[in-house]
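Every protein chain of the complex appears in place save one, which is left out.
Letters are used for the chains, namely A, B and C, taken in the order the chains are written, and counting of residues starts over at 1 for each.
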Amino acid sequence: MEDFLLTKELFTAEERDFQEKVGHFVDEYVIPRISDAWENAKFLEDLIPQIAELGCLGSTLPKEYGCGGEGYVTYGIICQELERGDSSMRSFASVQSSLCMYPIYKFGSEDQKKKLLPGMARGEIIGCFGLTEPDSGSDPSSMRTHVRKVPGGWILNGSKMWITNGPFADIAIVWAKTEEGIRGFIVEKEVKGFQRIEMKNKMSLRSSSTGELIFEDCFLPEENILPNSRGLSSALSCLTQARYGIAWGMVGAAIACYENALQYVHQSKHGEKSLAASQLVQTDLADMLTEIVKTQAFNLQLGRLKEKGKDSFVMASMAKMNACREALDIARKARDLIEYSGTMIDAPAARHMMNIESVFTLEGTDNIHHLTLGRHITGVNAFT
Amino acid sequence: MEDFLLTKELFTAEERDFQEKVGHFVDEYVIPRISDAWENAKFLEDLIPQIAELGCLGSTLPKEYGCGGEGYVTYGIICQELERGDSSMRSFASVQSSLCMYPIYKFGSEDQKKKLLPGMARGEIIGCFGLTEPDSGSDPSSMRTHVRKVPGGWILNGSKMWITNGPFADIAIVWAKTEEGIRGFIVEKEVKGFQRIEMKNKMSLRSSSTGELIFEDCFLPEENILPNSRGLSSALSCLTQARYGIAWGMVGAAIACYENALQYVHQSKHGEKSLAASQLVQTDLADMLTEIVKTQAFNLQLGRLKEKGKDSFVMASMAKMNACREALDIARKARDLIEYSGTMIDAPAARHMMNIESVFTLEGTDNIHHLTLGRHITGVNAFT
Amino acid sequence: MEDFLLTKELFTAEERDFQEKVGHFVDEYVIPRISDAWENAKFLEDLIPQIAELGCLGSTLPKEYGCGGEGYVTYGIICQELERGDSSMRSFASVQSSLCMYPIYKFGSEDQKKKLLPGMARGEIIGCFGLTEPDSGSDPSSMRTHVRKVPGGWILNGSKMWITNGPFADIAIVWAKTEEGIRGFIVEKEVKGFQRIEMKNKMSLRSSSTGELIFEDCFLPEENILPNSRGLSSALSCLTQARYGIAWGMVGAAIACYENALQYVHQSKHGEKSLAASQLVQTDLADMLTEIVKTQAFNLQLGRLKEKGKDSFVMASMAKMNACREALDIARKARDLIEYSGTMIDAPAARHMMNIESVFTLEGTDNIHHLTLGRHITGVNAFT
Partner (left out) sequence: MEDFLLTKELFTAEERDFQEKVGHFVDEYVIPRISDAWENAKFLEDLIPQIAELGCLGSTLPKEYGCGGEGYVTYGIICQELERGDSSMRSFASVQSSLCMYPIYKFGSEDQKKKLLPGMARGEIIGCFGLTEPDSGSDPSSMRTHVRKVPGGWILNGSKMWITNGPFADIAIVWAKTEEGIRGFIVEKEVKGFQRIEMKNKMSLRSSSTGELIFEDCFLPEENILPNSRGLSSALSCLTQARYGIAWGMVGAAIACYENALQYVHQSKHGEKSLAASQLVQTDLADMLTEIVKTQAFNLQLGRLKEKGKDSFVMASMAKMNACREALDIARKARDLIEYSGTMIDAPAARHMMNIESVFTLEGTDNIHHLTLGRHITGVNAFT
């Protein structure tokens, strides 16, 4: 779509290259296949090598571990372009990059980094992130999954739910209670007692693979703990990374919806006139464009702050909250504008609208982020 | 749910009976099976005999044609209860009652009435309503389907789209251009050249059966014209009936969403506290309840006016517009309140939310009804 | 304005008469003078005799006390018509009727009733209602005003704020803490130590007279206590009455705004075309009308329940919350539609918009009523 506020002028040449090449991949390989994948509830797993080849996995981590060494704006652009195709693509890359590779890099041992990060960057080792639990809704503090120390390692029991990439991941970064608080562990898929169940009957993110992870007396050797993980805040710091990526991704979804609606209203006629000539239609489009532009301006300013290390988790909360809300609103407007056709999965706006419902909820609901911001503003905790 | 404003006090004993028996049917036979039907995109066709037995088909038409002779509030209650189960149930009954039986009664010959209405009331003859066309979006005035007069009858060509009940209906009430304007015709499923295609990949009303009707040189005998149909306004008068039913139906869907959310927030905890103790959650619930109650009050007042013959098509426009908008908003709030679980088809709120997207669009989009009201208010046509 | 849903059909002949005569008074005597009164911050005190003559004061109380003996729908109609003129008119009558005459009738002695009610119904004795205090915002439970028992009576100390009619009232119904909880007292204007200060620099309800009441060692004789008042709930029961009246009054304000906007868009041209031909304008008008109609349907159903004694304070909360919110939204839309002219006090929509800001806040803010409803729905108190 039109770069209304000339945001690209503020990108580096390398950033523009990323946008072009990831965008091209999405247009050529994701969009033509995504409706069927969605209807049939299948993740387009065979696209992983291309996604890796493009540099979308672990893009901000250092080159010495086989990663991209790119800046945070590049990471944002990757998320935006992938989610323009489908949230399942961005989710896959977000989980791999921000929720698996990032904690390994941040809290892992040098051995863990060397062993895992290069293969993960190449898309040969896939990860998932086990934090949310069946009964805890969006509240990570009421965790039940736990480990017990035993000679040479740990025994893990518990379960995790709503886990993107879970059913086919090679490793899981699992957060569990220990006697010294919550710690992160690497759990390989072959571990005895580790079971994965694919979740069915989803109305959202159907082209993503979502699962439940069940751990029954799983033995984890000593070297599988993330040695520098300390408490829930370590897990939450991964979410801060992921939320930033979601904020950009949501703009991609919103752009797809906007383009879908714009194309439809040009083609569709009411009586003699194109729908595009309706004041009501134009007003919706104007509002959609305005919110896309505003969110882009916000995201870019945050990305540059992250590159300088001046961002905070509260900023990521605002970014995630804002982008999900605006994208959801844009998707709903677009689906409405597309009329009957907007009730079919083939309409990108319909598919995105439903995907965004999940993204709106996961990694902190809208309410949670409002109260996070509210606490920051007032100094008073109103969560409970 | 709680009858907050004691609306039932304003029902007759017979109306209350209808609510109880149709409600019981929905709770027992529809709700337990509807998630699977939705995921698998199957209409629960085997429930038709029960729906007929309950008196849900042609309830307002005279008993002499085997119909119920009930008032319009009863018809509203039927729609509300059926759609509390699923929009597919109400849609089936709406199409059969308001869009097929009603025009046969209103515009048909005595022979047509006697031949068809009793069997339709018993659910043995199923109808569909062919007005909308592939390229016309929500604008019925740009119709292309037409008939040509030939000795002994008519030759029908054209196609209709987004036709509820289309794939399995026994007859279609088809609106087509003639030399003297638009007229209604009865088309039997066996007619040569009449083809039905079920629409796949729906994201909404998946448990409904929606089809495309294609007519290639279909011969219709003279007696298949609805003799008293005159112009587009005849077709539109059926929509007025249907829109009234939708207005009540949407309250049913909203109630299901509200109940789903209320149950969830009582069960779910964040930290020590039930979600039900959150001010943000309570505020959403309060708004949901308020809009349900207001729409009920409005619908009931309109129903009583219809029973006195004092209603107008503009009132039905307002009723449809209002109920769809409020129900959609309630469903979205409910899905959000239900958090992760609200992204699964098993959550009634999720399923209803998606169904309502279709109902919001069909039988006049939100924009169309706003402009219908706007024309009534200002006396100026702003459609084009 | 047009009676879109034929609500008047559901009125009795007497109710219709009230609407006509009070409406005529407003059109003739209030509207021509109200802009100047507003700009100059003067209450139209000289209209009190006419208001009384019309039967607007204490209309629902028994005839034996010189009152009207009318039903609650009549009371609603009075409020609607008065507030169509200006909120100051309805506020005056609400305070006199629901907040002064009602508690005297409900909690007063036979002597108090006989002494005060007939004169109050004739508008010869004016009352005000002292509940809200300077520091308590909208929370009546943190009351500081108190009485001390002394031989032959009580000594009252404290202050009340935001008191409609306060500066010119003859008596005040004052709620104060006693050793046995909160009780109501009649305070005459002549009492030593009782000071009233008119509040200036209001941006809302400027044509109303609002004051602060200050009590310094005021002696109240024994007979000035309302003998049957018991606790805060007695005071709150008056608010339930008043909120019901507000709900109807807000419809009156909304109607005035709607009519103002409708007239303007017919007169105003953009280029060749009347503003009334704009889709955006028509859509706003359609939404305004819809919400007026819905709120009327709701209010009427509640009024009939009140007449049967089947209403509850939660219903009044919903009614007040809903009507204030919708009226505020309608007023804002109207002011916007009226463009530049809508920035002048002469525009009824501008004046009403500002008045409604106060009504939205007083007698329970929007948040308070949401939480009242939320507590009713969930059974959980989330106020604090």
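Here is the rule we go by: a contact is a pair of C-beta atoms (placed from the backbone, for glycine too) under 8 Å apart; a residue touches a chain by one contact, two chains touch by 3 or more.
If you're wondering where the values come from, they're calculated on a predicted model, not measured in any experiment.
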item	value
Sole contact to the chain not displayed, among C:K8, C:H24 or C:K273	C:K273
Absent-chain contact - pick from A:F194, A:F298 or A:F360	A:F298
Candidate in contact with the missing chain, chosen from A:I104, A:M315 or A:I356	A:M315
Missing-chain contacts mapped onto chain A	4-7, 9-10, 262, 265-266, 274, 276-279, 281-283, 285-287, 289-290, 293-295, 297-298, 300-302, 305, 310, 315, 318, 321-322, 367, 369-371, 373-375, 377-380, 382
Chain C residues that touch the omitted chain in the full complex	35, 39, 132, 135, 137-139, 141-142, 161-162, 199-205, 268-273, 275, 278, 280-281, 332, 335-336, 339-340, 342-346, 350-351, 354, 357-358, 360-362, 365-367, 370-371, 383-384
Missing-chain contacts mapped onto chain B	278-280, 283
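What we mean here is this: only the chains that are shown with their structure count from here on.
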item	value
Chain whose Cα mean lies nearest the overall Cα mean	B
Proportion of interface numbers common to chain A and chain B (over half same, under half different)	same
Length of the line joining the C-alpha centres of chain A and chain C, rounded to whole Å	51
Shared-contact residues (touching 2 or more other chains) in chain A	278, 280
